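In this view, the complex is presented without one of its protein chains, the others remaining in place.
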Amino acid sequence: MTTIDNSAEVENTPPVDPNAVTITINGRAVAARKGELIIAAADRANEYIPRFCYHPRMSPVGMCRQCLVEIEGPRGPMMVVSCMTPVADGQVVRTDTPQVKRAHEGILELLLANHPLDCPVCDKGGECPLQDQAFSHGAGESRFVEEKRHYEKPIAISDLVFLDRERCILCDRCTRFADEVAGDPLISFTQRGNNTQVMTFPNEPFASYFSGNTVQICPVGALTAQPYRFKARPWDLEQRESTCTTCSVGCRTVVQSSRDEILRYQGVDSDPVNWGWLCDRGRFNFQSVNSEDRLVSPQVKSGDSFTSASWSDALETVARTMRLATPGSIAILGGARGTNEDAFMWATLADALGVTMRDAQMDDGLPTSIFSYTQATIDSACAGGTVILLAPDLKEELPVLHLRLRDAADKKRIRIIEVSSHESGLTKQAWRSVRAESGTIATALGALLADSEVAAQLASGPVTIVAGRANLAESSAHTMAAVDVAVGVASHAAVLPVLRRGNVRGALSVGLAPQNGKDAAAILEASANGHVECLILLGADPMSDVADADLARRGIAGAKFVVAIDTFLTQSAAHADVVLPAAAYGEKDGTTMNLEGRVTNVVQKITPRGTSRADWMIAAELADLVGHDTGVTTLADVQKLLSSRVPGFGVTTTAVAIKRDGVVVSAGTPVRTPLSATPAPTRNSYEFRLDLSRKLYDRAVGTITSPAIAELSVGASVCIHPLDLERVGAAVGATVRVSNNHSSIVLPVAASAAVPRGTAVVPFNQPGADIRELIRHGESVVDVRIESM
Amino acid sequence: MARLTEENVRLAREIISRYPKPRSATIPLLHLAQEQDGFVTNEAMEHIGELVGATSAEVYGTASFYEMFKFEPVGKYLINICGTMSCALMGAEELMHHAEARLGIHMGGTTPDGLITLERAECQAACTEAPCLQVNYRYRFRVTAENFDTLVDQLQSGALEGEIPAHGTVAAVRQHIPADKAVGAIAPEDVTEGPAWLDGKAAL
Partner (left out) sequence: MTSNPGGTWPHAPGYYTGDRPKIVTSRFEYEDSYTLQRYEATDGYKGLRAALSKPAADVHEEVKNATVLGRGGAGFPAGNKWGLTPQGVWPRYLVVNGDESEPGTYKDRLLMERDPHQLIEGCLIACYAAGLSRCFLYIRGEMALAQERVAAALNEAYAAGYVGKNILGSKFSVDIVLHWGAGAYVVGEETALIESLEGNRGMPRLKPPYFPAAIGLYGQPTIVNNVETLANLPWLARNGAAAYTAIGTATSPGTRMVAVSGHVKRPGVYEIINGLTTFRDLLYGEEFCQGIRNDNELKAFVPGGGSAPWFTEDQLDVAFEGPQAGAAGSMLGSGAVMVMDSTTDIPRAALTLTRFYAHESCGKCTPCREGGTWLERILSRVVDGKGTDADLDQLLEVGQSICPGEFPHASNAKLGISAVPFPYRMNTICFVGPSAYAPVHSALTLFRSEFEARVTKRNLIPVTAVSQ
């Protein structure tokens, strides 16, 4: 277990601030900061100013005019929009004069003039800023007797979002978000004046990974999300604040449910993390929890099929296997999809059983020594200086981290240096972006950093190395070598490890990290060779997730006894001897740790499906059955134990309970085992270097069991440079044979200038032919031939 | 048709090169597209987006803001009759009624032969010469019913072919900046110093 020290944030009482100013709002003195907008200062002082277009995370536009207030000017009171007027020391602001009240009523009346009377049938009814402010700041009945504007009622502007232009009040929030925040300006105002409408280009949908945010920030019911339409009225929803664990960004959410069914996630603004945004995958995969295909009771294999069993029988079967197993022959894979408490209890059980074969990663991340460098946070990376990207396309893997970095680069706070084997979502924002064939990034980075301008940039401020596994067909040693190159040049650099799976850092930190260098691949190899008598798949599906498909298959087949603890009968679980149904996200309380080591809570909002149980409970009971009394019966017991055993967690229970932003726990300094990257062989000029990288939507179980997003995966294909396509002699969309000496598959081919010549990009885990057949663990890089058919 | 022709792409690149940021060329390029096809096609907007680095939605957002861009075919001659204050005071409404009667179409309509589209327009900066109109943005002043009929006769007979280009072409003269004379457009972020002539001394 790695040592973890306690680095709880201290509640900071700022010293005397040169930027501090005092203003009065309605006669009350309010402390504010220079440059702050009146509306923001008023919000902090709980003086509510009505607004529609203002959003604290986007640049103000001052369009709706709802936030008018009066300030004392040199020539008497003047009306200004509080969302674009900065505070000034001694400023006198009034939001309660008859003039201001008249203005608020007037603007509301005008906004309502063309607004349809849809409230009873509108999804937003009950949580609608327009409706609410019409009550609180409106004059009452409308004097608008003319015919209202008419448009075709909701039109689908993407697979996920509907737009009702009649309801739109043209606040520019959605369009601003798409442009400024997401960088996908696929919706725009069109036409002019009273005919202005939000629209997409004909036949070009608003296909943004972040589209759901526009629904959340739309101040009326103009934008609605397909998965939520007509599902519930806001007053029927109950909610609890939680953390998304779909990926390791750890966006803050509220989980909303009605009648014991999860109906919606909404983003919550956590300042150090997600700023209120969610990606569409994280937002809409709540459907997975409600899926009909969930496992509801323990299953025991008899012959070729499963039969339902009682928990006591199923657990006893597992416990017996564990008790009888030869010492050192039990292995645990997984744990990254549960809570810290889940992982910790499994680690505790593993310790009791003397299990050394454990790994929370699926040979798809980086060695844990990545935690041995000085660690960065999202905020520290975005605050300034240089960010070196040695990572997968963050837009595809860690979408909201992508938004944070994009924002920082856009606002010129940071400069991004990117070394990657194909263009990413941040390439446009990058200060320097170079393409390096897989296997050569360390060399390419070295050359880039030797440039005097780049060196000066690195020396000019903090440096953050964002390190992750960009290519599953490339040994992680290459990434680690590149990190060392960067640290070698910029010794003051900190590392932000971007391991992708929800709680992978938590699981690794509380005890499910590999021991003695024996990682998932080594464990599967051992299993294939008959050395594993009991293989426990803790929410792990190696047959889908391990890049070397053959290894995964052999590993599972070679295990004498397989136990799967999962929410669905995954490909791997189907091969298990016992399957135990696990409580899903939203069905259990606990804590999770994001990629920067931040611990926040996740909550139970609904009853676990069927008889499913939290992973930690299963571990605790098994521990009992194998004769190791953990003394744990409640989650609080687990957390107490966790706090006492893992020092960094000493404060988390209390800290997490009171703080939305959680607390960053330092992962300490695990031993850095010097890695020597096997130099990549040179590629034959007629071959392509394989780049196996992830897309946001793939066959991940949470995605394919969420109907709204299940169909959004791009499908298996191979993408090469247009000139290479010419060389291969195939047309876009044609099928080609992709082969090496391990295997050969047939895929449709695509072309893109974002892919350099000689590289072949294949998205991971997509519906269609499986490229993993061509991959063998341990190979430095994978080269393939592509032939037209 | 539809995407810009090779010759127009060349022109487009020349226009783009005059601006510190390519996006600035959006409107001139939309005019170029309209000049090519008589109206702005979706394919042209996609092409312009590629050229200036914008999404098609952004190009359309810009294009649809402006009155002059048409997204469907219009007549070879677009007659815009001014209906704003000065012209209205001097009989613009009557002129419009006459025009509708003469052409047998309503404002916004196109004659069945596709020759003439009639539109109501706003002040054309010729208010002293009211009522006035433009044919493909070429003026006719103090227009009477008879003047209008003569104009239509001429358009129909082809007598104005030389004077008035088909809809889409606005100015028939283009600016050309000779390469040896051009100072050149530099992105603002690449400019760090003030102009050379601000050295406190006379330039000549």
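Some points to look at:
As written, the chain order gives the labels A and B, with residue 1 at the start of each chain.
To be clear about the criterion, a residue touches a chain if its C-beta (ideal position, glycine included) is under 8 Å from a C-beta of that chain, and two chains touch if they have at least 3 such contacts.
A quick note: this is a predicted structure, and the numbers were derived from the prediction, not measured.
The chain that is not drawn here is touched, among residues A:20, A:117 or A:155, by A:117. Note on the undisplayed chain: of the listed residues B:88, B:107, B:145 or B:160, the one touching it is B:88.
Only one of A:30, A:103 or A:336 touches the absent chain when the whole complex is considered: A:103.
Take subunit A: the residues that touch the chain left off the picture are 61-66, 68, 78-79, 81, 84-85, 99, 102-103, 106-107, 109-111, 113-114, 117, 143-146, 169-170, 189, 191-196. Residues of subunit B in contact with the chain left out of this view: 18-21, 23-28, 30-31, 52, 54, 61-63, 65-69, 80, 83-86, 88-90, 121-130, 134, 136-139, 141, 170-178, 180-186, 188, 191-204.
Everything below uses one rule, namely that only the chains that are shown with their structure count from here on.
Note: centroid distance subunit A to subunit B, computed from Cα atoms, is 48 Å. Across the complex, subunit B is touched by residues 184-192, 199-204 of subunit A. Subunit B makes touch with subunit A in their complex at residues 42, 45-46, 54-61, 64-66.
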